[in-house]
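A single protein chain has been omitted from the complex, and every remaining protein chain is retained in its original position.
As written, the chain order gives the labels A, B and C, with residue 1 at the start of each chain.
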Amino acid sequence: MLAEIKGLNEECGVFGIWGHEKAAEITYYGLHALQHRGQDGAGVVTSDGERLKIHKDLGLVNDVFKNADFQDLQGNAAIGHVRYATQGDGGIDNIQPLLFRSQTGSVALAHNGNIMNAYKLRGELERDGSIFQTTSDTEVLAHLIKRNSTSDYETALMEALRSLVGAYAFLIMKENKLYIATDPRGLRPISIGRLGGAYVVASETCAFDLVGASFEREVIPGELVVIDNNGISSKKFADAEPRTMCAMEYVYFSRPDSNVNRVNVHASRKKMGIELAKESPVEADVVTGVPDSSISAAIGYAEQSGLPYELGLIKNRYVGRTFIQPSQDLREQGVKMKLSPVRGIVEGKRVIMIDDSIVRGTTSKRIVRMLKDAGALEVHVRIASPPITNPCYYGIDMSTKEELIAANYSLYGMAKLIGADSLAYLSEEGLKRAIVREDLPHQGICTACFTGEYPVIEKGQKTIEYTKC
Amino acid sequence: MLAEIKGLNEECGVFGIWGHEKAAEITYYGLHALQHRGQDGAGVVTSDGERLKIHKDLGLVNDVFKNADFQDLQGNAAIGHVRYATQGDGGIDNIQPLLFRSQTGSVALAHNGNIMNAYKLRGELERDGSIFQTTSDTEVLAHLIKRNSTSDYETALMEALRSLVGAYAFLIMKENKLYIATDPRGLRPISIGRLGGAYVVASETCAFDLVGASFEREVIPGELVVIDNNGISSKKFADAEPRTMCAMEYVYFSRPDSNVNRVNVHASRKKMGIELAKESPVEADVVTGVPDSSISAAIGYAEQSGLPYELGLIKNRYVGRTFIQPSQDLREQGVKMKLSPVRGIVEGKRVIMIDDSIVRGTTSKRIVRMLKDAGALEVHVRIASPPITNPCYYGIDMSTKEELIAANYSLYGMAKLIGADSLAYLSEEGLKRAIVREDLPHQGICTACFTGEYPVIEKGQKTIEYTKC
Amino acid sequence: MLAEIKGLNEECGVFGIWGHEKAAEITYYGLHALQHRGQDGAGVVTSDGERLKIHKDLGLVNDVFKNADFQDLQGNAAIGHVRYATQGDGGIDNIQPLLFRSQTGSVALAHNGNIMNAYKLRGELERDGSIFQTTSDTEVLAHLIKRNSTSDYETALMEALRSLVGAYAFLIMKENKLYIATDPRGLRPISIGRLGGAYVVASETCAFDLVGASFEREVIPGELVVIDNNGISSKKFADAEPRTMCAMEYVYFSRPDSNVNRVNVHASRKKMGIELAKESPVEADVVTGVPDSSISAAIGYAEQSGLPYELGLIKNRYVGRTFIQPSQDLREQGVKMKLSPVRGIVEGKRVIMIDDSIVRGTTSKRIVRMLKDAGALEVHVRIASPPITNPCYYGIDMSTKEELIAANYSLYGMAKLIGADSLAYLSEEGLKRAIVREDLPHQGICTACFTGEYPVIEKGQKTIEYTKC
Partner (left out) sequence: MLAEIKGLNEECGVFGIWGHEKAAEITYYGLHALQHRGQDGAGVVTSDGERLKIHKDLGLVNDVFKNADFQDLQGNAAIGHVRYATQGDGGIDNIQPLLFRSQTGSVALAHNGNIMNAYKLRGELERDGSIFQTTSDTEVLAHLIKRNSTSDYETALMEALRSLVGAYAFLIMKENKLYIATDPRGLRPISIGRLGGAYVVASETCAFDLVGASFEREVIPGELVVIDNNGISSKKFADAEPRTMCAMEYVYFSRPDSNVNRVNVHASRKKMGIELAKESPVEADVVTGVPDSSISAAIGYAEQSGLPYELGLIKNRYVGRTFIQPSQDLREQGVKMKLSPVRGIVEGKRVIMIDDSIVRGTTSKRIVRMLKDAGALEVHVRIASPPITNPCYYGIDMSTKEELIAANYSLYGMAKLIGADSLAYLSEEGLKRAIVREDLPHQGICTACFTGEYPVIEKGQKTIEYTKC
């Protein structure tokens, strides 16, 4: 499953609010709803109209704001961020929002995505005498704006955005303005909602549900939304290309209760399961899903196939990040970590195991063995998305093609490798049928990791030293 | 649902092992599997044959053993405990295992259950000059044994057990022996398994699955099991009464992947849903369950009724104990805490909402409103167990009859109170059909909280100042 | 110096107050003044007349009460304790005050001293069925009282005290009474003072100065003082033997600003220096003292000899307990820890170095070398107390005679061993002249560690497994 590579299965999440007297607290709750998008760091910046204040740290939202005195985070506006950290990415400095102060004012940035030409842009800025504070690609935008000698902030911002190549959703807050921008293809989700008289912004709509806000609309590719005390307005900083929302948002990243680009994620996953059952049925006794992300698809598969959905695998909810990993010999003796098979369910049964995806195959292999050790007679693996055969350059850390099992083995070879009695993937068409709603505008998904057809490519960029998101 | 009263929905959990060189680590993993039974404190005592060593603290297993050097917990034997804490119960002192040292040797106790005559016994012991260290009812057993002038520990232990009234499963470890005892009715689950050459004991079999052990047998009511380096033996300290396993272990407490008294919990819950669908069908569009404990029953109901099971409610996984609760005004504005409705699923639908039980009704009322606010046209509440009309004296903190909504309102009155369009409970017969396996020995459940027929009663006990479990 | 053996240079400290609405806070400040007597743990128990409340933990007073909400420590009465911990003494359980609750009331104990027959008494109590909670000798007193079937607490307490052998000062608090008791020889200091309408008790009078209380009197050997809301009264539980106050209280333990048995400690130390200069003069350029405990004696020596007192050695104030000790090779390269020589002062000089005592000699050797490495031409060591040749059984952890350098070497041998150009000790008579005030009652010191003449001896006691104080 996609969770098998650390850093591969996680995006960042952003939340913002303008015009609410408890801006910091609402943002705190909003970040809770987005916690699954980044569990290594969190932060909030508020504006009281005159000053920006910040609180951020490593850890879960709960940990970061454990002793939070929201008294210190005054103001009617706030932006927040949750992120995941990859090795060597500079610790707390890279946690967002990034906040830059100067004698003439401050600006805070929160970003979800990946700037592909960040290394090149930073090199140019450094040669001109700029000093960077982080290794985050997000900081490049701040310097591009600052270096622009135009006196108009908005013009400088739009020019800076135009020089970026990549997939991004930005929240940019000054003392008296909140800007929202997304790339010309709209690869990353970002929505606007209302909470009483206030405006809210979030990577996923589940954050609106949690704080009691109502969904208003999605930000359009290439759009710059400006919110201030006079209300909301919209500009176009670039021509919108056809929308190519990241398909993985539906397959894995987003919460099932979110609507991404107006499509409910749980519903789309259930449809993936239904399509998969149509395309690749198999004789069996029970259908089970790998928790948590594959449960919806498994229920869909069961409904369509008429087989009972059962709880064949269970996830240990209390295995936190301080969990002491079992040593090699204990693992060999059978000590499980996160996932356990339910012997009472699978013993003596032919099991259809639904998963969202396969990356390197090692996890799938482990789960299949687990089920067989618990007495499953047969294990038929069904994957609710197409084979991943290409790396992603837009923010998902899939590294190299060499690591992707589907890029290197035949279907039969993979089945053998993971020990499954049969293996099938959902087709690209099946995936599109499950996600794309013909009746809605701005639909369309990015399937580059399945097809190798990338919607935007900047040749020769060096991303390896960069911290995404 | 049962989770609505803090301390009401939680039991303790015990784990033990004899004859494994990594006894402490195995116990650590075993306690992880039992974490849901008690999240306020955890501890492990090991024996190396000559000395007992202890590590315990407030918090989750992960927190307590965060920096654990298992080097300090040497020995081939160990017992562990997870507990929930009620207000004013003395903090860390009451965390188990309790360890008592004397010049002639040490003894450690871990207990799941409730000693109903503990207050009376303690009073007698104090009058004779004993000083107690904790406010836990578990300590009474240690003093009863110590006060017995017989030179034989086992005899003293059996005499002490006979003077206890209540529901209990005890692990008692000395330097060179591990004792396991359960009350004459077997109200609390306790099973024995094998892990290579070692014996393991646990409140639930899911702990065996996690550490890779195989289930051997349940401890029989009134039985004292003795394990030492010579092997395992069994004594009868009291005549076994008919088994009355706590029904709530199936309905709520135990993990779905556990077998309690040889019956799989998920399977029994699914059957509760099936029986409930047979008894109380209703026209609707979707079936949804209150996560996590009611999901299995909801799937069963959906399967039987032919309606689609959908994810109408979602639980926020990251709301930990440091979560800052929203203030009253934010709650009124709609900020949710643990549970959110999925608007995309329930909007415009007639929803059947399956829950495991209703205690005070406040939570049910909140969830029904949540679903309606998210657009549900109708909400039909179906409860997968009978109405709780009587307090429990065996370890579940249901307080007084006055608080139990079902003891004070008609079905119609309750439906109105919680705002449901209809309400139905599973019958006692339906519950028994879902749980009791006629083909197995020692079956039988305690349904006292539904019926008021208590299997054991000690009149006039004063339990209020006591810490159970 | 005496500080050279961990645990050897430290006593415990007790503080109590009756009749002040901020009893817990006053005790907190009082314990600060006594912090030097025990830096490993601290605790406070309060009484509001109906309930005792406790807060205690490992660490300095500051750490233990870091987040203290004194709101939780209500009541007009309190006792507190600071202690030092020796290895294997059971951690937090042994931190005092010890608090014992029963169905009929609670009692708290705080103790400074050593019960020599504790092991024997505990063995007897355990054989009769008592279970101990700690490895502290203090707990024996609680059980002795509890076991006494007399209905009168005070009678039971006095009988229990009479069965103790050793050096002790006890504070015992019940809901409505505070008892103070000291052993029949009065080996440990304990004084009573007044703070407005309240009574205060402390191991040292410096605690009175810090909280603004005035000294009233010392507790008399063999006396039981009883304080309650009706005032103060005194009983004699044993015939007073001649006072033998521990001489080390003057030489090392107590703060220079305290009066012990009505004699100011700084003044007595300065007189030790004066007597020492009279007994053992030597030609030199400067006098310096080993900080902090030998500074007063060094100033006395300088005054008497007419030589300038200079700051030849300096102590690093910021070396706390988390200090990372320099590795062996760094120490050999010259990295110092706590103490540094002042090159600008000692270079090219003949130095008289005053220390309070020599135990094993290793520290003295290190300091002499340090001074010579910094350029001192000669180092003449003068010790402001007699040679320690015998172990102490009254609470000071000097272990065995084999470790005491003065018990095994001649004066010349010692001087050679520590590298001093000359070495002299103060005589026993000189010490007595410096301390004992003929004009005051109840004077007299214990010099057993110098002379081997022990004022109280219980033969054959096994103290090694016991936690003193």
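One rule holds for everything that comes next: contacts are C-beta pairs under 8 Å (C-beta built on N, C-alpha and C of every residue); 3 or more make two chains touch, one makes a residue touch a chain.
What you are looking at is a predicted structure, and each value in this text was computed from that prediction instead of being measured.
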Contact set of the excluded chain (shown chains only): A, C
Listed residues C:Arg343, C:Arg369 or C:Arg433, member touching the removed chain: C:Arg343
Which residue of C:Tyr28, C:Phe100, C:Phe132 or C:Tyr301 touches the chain not shown here: C:Tyr28
Residues from chain C at the interface with the omitted partner, ascending: 22, 25-26, 28-29, 32-33, 35-36, 39, 60-63, 65-66, 68, 195-196, 206, 209-213, 255-257, 259, 264, 266-267, 270, 292, 296, 299, 303, 308-311, 314, 316-320, 322-324, 326-327, 330, 333-336, 340-345, 374
Contacts of chain A with the absent chain, listed as residue ranges: 100-104, 119, 122-123, 126, 128-133, 135, 142-143, 146-147, 149
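Please note the rule applied: only the chains that are shown with their structure count from here on.
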Arrangement of touching chains [line / ring / star / complete / other]: line
Degree value of the rotation bringing chain B onto chain C, based on Cα positions, nearest 5: 180
Where chain A and chain B are represented by their mean Cα positions, the distance between them in whole Å: 36
Chain B-chain C separation of Cα centroids, rounded to whole Å: 50
Chain A and chain C: spacing of chain centres that average the CA atoms, whole Å: 62
